[in-house]
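One structure below.
With one protein chain held back, the other chains of the complex are shown just where they sit.
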Amino acid sequence: MRNVRVYGILLFIVLLIVWELVSGAMSELVLPAPSVVVMTLWEGLTTGYLLPHILRTLSEILMGLMIGSFLGFLVGILMGEIPFLRRLLFPYVIASQAVPKLALAPMFILWFGFGMTSKVVITALICFFPLLENTVTSIQYTDSNKRELFRVLGATRWQTLLQLKIPAGLPGIMAGLRVAVVLAVVGAVVGEFIGGSVGLGALIIASQGMMDTPLMFAVLFLLTGIGMLLYQFVNLSEKYLLKRYTKGKNQ
Amino acid sequence: MRNVRVYGILLFIVLLIVWELVSGAMSELVLPAPSVVVMTLWEGLTTGYLLPHILRTLSEILMGLMIGSFLGFLVGILMGEIPFLRRLLFPYVIASQAVPKLALAPMFILWFGFGMTSKVVITALICFFPLLENTVTSIQYTDSNKRELFRVLGATRWQTLLQLKIPAGLPGIMAGLRVAVVLAVVGAVVGEFIGGSVGLGALIIASQGMMDTPLMFAVLFLLTGIGMLLYQFVNLSEKYLLKRYTKGKNQ
Amino acid sequence: MAFLEIDQVTFGYKRETPIITDVSWKINKGEFHSLLGRSGCGKTTLLKLASGLLNPVEGAVYLQKKKVVKPSTAVGFVFQSPTLLEWKNVIDNVLLPITLQKKPNKEEINRAEYLLDLVGLSSYRSCYPEELSGGQQSRVAIARALIKYPTLLFMDEPFAALDAITREELQDDLLRLCQMEKTSVLFVTHDISEAIYLSDQVALMEAGKIIYNLPVDLPKHRTAEMRYQHSFNELCLNVRQKMSGQEI
Amino acid sequence: MAFLEIDQVTFGYKRETPIITDVSWKINKGEFHSLLGRSGCGKTTLLKLASGLLNPVEGAVYLQKKKVVKPSTAVGFVFQSPTLLEWKNVIDNVLLPITLQKKPNKEEINRAEYLLDLVGLSSYRSCYPEELSGGQQSRVAIARALIKYPTLLFMDEPFAALDAITREELQDDLLRLCQMEKTSVLFVTHDISEAIYLSDQVALMEAGKIIYNLPVDLPKHRTAEMRYQHSFNELCLNVRQKMSGQEI
Partner (left out) sequence: GDESDQASEEKGELERVRVANWSQLISEQTNLLVDEEKGFFQEHGLDVEVIPGVGGGDAIKNVLTGKADIAFTDPGSLFFSLDQGEKLKVIYNIYPQNVFNVVSLKESNITTPKDLKGKTVGVYSLSSGTRQNLLVLLHQAGLTEEDVEIVETGLLNFAPLMQGQVDATAATDTGLYTGKQKGLGEVNVMEVKDYLNFPSDVFVVTEETYETKKELLTKFLAGYRASAAWMIQSPEEAAELAVEYAIDGKNEEDNLEIIKLRNASSISESTEKSGLGTIDEEVLQEAADTYKQLGLIENALDMSEVISNELIPKE
């Protein structure tokens, strides 16, 4: 495993060098050199210029993620448990996902105002689906012997759900959460593309308007960092939660 | 189950009526009445105005979906099987997902031209992740007894993968595909946002420019329809593929 | 009416082929009945019907005069496979029937520990199921079925994975417990002498029907020596011959 | 050197507590050996070590003079639980060891059908595992282990879920097959008479050690009558007493 880190860093350095070389032959407007981007990033961080934007986007991500994945989990359970609801609601779920949020942005602004709410709503909407789908699937494929056991124990639907279906489906549900967490980053940024003057998304738009590509890339770096942090956080909490599920997992 | 259909249609009608009433009190610019939207849609379909856009977007979706989900599945398998690759590549996977595609428009055009290719690439990129994540997870949690069986049978890694891990992980993988299929719709549209003159995404931008909200909503209706069709298609093929997995599924 | 009454029950997983045809059976309070029969003859299916896990196509099952439509919580069930929850350790698996409803209290935890001790797994209380041997897993499942002082026990080959000695110990323990708590038992086994040793009555199944019914009139208090007595062996042979289709 | 040689093997799932300590054992070509022992004493673990599924911490296992580090394809294994693939029907489950490598040919399909017939499941060839009874599932697993004419068989309580009659039939079939194909077998069971009936040699395990080794010098060709002979019962009693710790 130490090897991985070494190779990882090596690969990263090689990629940076290739990028540096490629960008040398190109206008900074199109593809800035990584050195320039890192300097811009560093400057933005040390002068505190980026801080309010980061904080804003981060809080939108976290709030949207919390609301969206909670609702996705909840509706996933409802739809997984009640086939009636599944068939009834599924067209609306698909509609909420297949419609590009960017197109609805003006509506969102009208409904939820220019503030954080509309961004949080967009983020939540985007996180919602992977968790929903994975929850529905995961709680449906439970070992039939175990389900029989719970029936024999006279477990109510609620008890079976809580003590069997959810624990047994946890790996799948966590996979959904990992997808959601990364989509949340995009969600918040897309939300900020319209109707925002604070936040990393607004900064991307502003930097595009001023054709300040290095700044834009610095923001993209930041977003990747945020995505990675959140993903790793889910991974760690999964390791903790799923300690006992390693039974089926590769050694 | 017949009941569901009845209630579904009832709910739909109620929603339409509510929408019709709400929109009556609002400018068409903000929220067009569903009747207006449907008429616009009907007109667009019968005059053939929408057809080339639909075809274009549909082919982008299908191509992107095929490439993206195939790659997601493939890389998912590689990353699921080889922890080294997982740890090595995961930062780049996150980066490819956390960065909003819209911000990279000039890059995409630079690398893939302004034709269909860049849209297909964006669609593929977006489909990629849910499938990857679900595949990685699904092929890792295989029943340890079955894995032992395969070891005893002298199965190679490849055989175990093909005949055990993938079949056993199919429900999870299909859940990923269902998410991917719906995201593909958004992906293609977002791809068309970045400089396209054909396709439903381009039409959304144009309709916004014309402030033709009914047209925009007609397009959104179409997108929902496409999303629903694709989702149902995956569902049906899952029913066929997973006939034998119903063991664990609710009766 | 008897404590548990199976009344002309017919059942098939698919409509066309009945697995159980027109089976009737009665178990009185505190009685121990065994079900013998060749593999695939429908023992497990009958047990599931009797417990309400499956519902008969024709006929009905009555528990204390009430028609059984779903499993009752006063019933303990040991499945043919142990079916433990791999995310709970041994003691938590034993306590599962209680934790389903509420936090177990001191007394219930004591009971769980007592039962674990009975099945010889005290030292494994914090192990997880995958760290247990096959026989150990089935013993945990037995302890789990006993935790709530069931008035009726369904046991599907509970001792199949156990060695002769552990098996005999557990047979005696089970008999003692059931007599103490007046538990009625319907017990599936492939071991004829086990059936005779444990039961007040032995039923022999074949192809979905009960073809033979043997009341065992040995002294209620069973002892190890009985196993080697002539009357005991006589009964075993009797069943054995019925099973292989020979007339006595 | 013997066909299979277990040489001073020590193993523990966690480093601290060894489950198998310093076990040595030899099986010659075509010999049938049984392993008896109380539940949890390490029989399954020893079988997994012998087959290469687990690797010993100390010592080594040799198969035909070659050190075993991973399972060989010439070996058949029947696990303690049937472990069938629920997405394949019965015949495909039996054919799995072959379909892993290639499309089965006519001859191999015939073999599968022959084995299914042997275990009495011909009419279930297109059923899926969940439609089988417990005993039927273990019989499918037995057929699967035999499909590739293994030169060495590891069987972990293969007949535990079977009724007395099916069991005896299968015992005879297994003996016949093994003698025909000169298969060596290491067989775990809890049924002492089964061990004696089948084996050339019986090993008794206790707490990770082999504490007793009994060569069975009955005529090579076993018949049903032998089970009731004095010498047979003598051997059974011998093992039984060793197991319960009594000196003879």
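In order of appearance the chains are A, B, C and D, and numbering begins at 1 in each one.
Throughout what follows, contacts are C-beta pairs under 8 Å (C-beta built on N, C-alpha and C of every residue); 3 or more make two chains touch, one makes a residue touch a chain.
Computed from a prediction, not measured in an experiment: that's the story for all the values here.
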Where does the absent chain touch, in terms of which shown chains it meets?
A, B
The listed residue (A:Val30, A:Ile82 or A:Leu236) that touches the chain absent from the view is A:Val30
Missing-chain contact among B:Thr117, B:Gln159 or B:Gln232 belongs to B:Thr117
Residue of B:Ile67, B:Ala206 or B:Leu229 in touch with the missing chain, whole complex considered:
B:Ala206
Residues from chain B at the interface with the omitted partner, ascending
27-30, 49, 105-106, 109-110, 113-115, 117, 193-197, 202-203, 205-213, 215
Those residues of chain A that touch the unshown chain are 26-30, 105-106, 109-110, 113-114, 193-197, 202, 205-206, 208-212
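Here is the rule we go by: only the chains that are shown with their structure count from here on.
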A correct list of chains touching both chain A and chain C reads none
With chain centres taken as the means of their Cα atoms, state the distance from chain A to chain B in Å.
16
Each of the following residues of chain B touches two or more other chains, namely 144, 245, 247
Per-residue overlap in chain C, given as positions that touch at least 2 other chains:
81, 130
All pairs of touching chains, each written as two labels joined by a dash
A-B, A-C, B-D, C-D
Quick check: in the complex, which residue numbers of chain A touch chain B?
1, 3-5, 7-8, 11-12, 30-31, 83-84, 87-88, 90-91, 94-95, 97-104, 106-107, 110, 129-130, 133-134, 136-138, 140-144, 171-172, 174-176, 178-179, 182-183, 185-186, 189-190, 193, 201, 204, 208, 216, 219-220, 223-224, 226-228, 231, 245, 247-250
Residues of chain D defined as touching chain B within the complex:
51, 53, 70-73, 75, 77, 79, 81, 83, 85-88, 96-97, 99-101, 128, 130
Which residues, counting only chain B, touch chain D once they are in their complex?
145-146, 148-155, 159, 163-164, 167-168, 244-245, 247
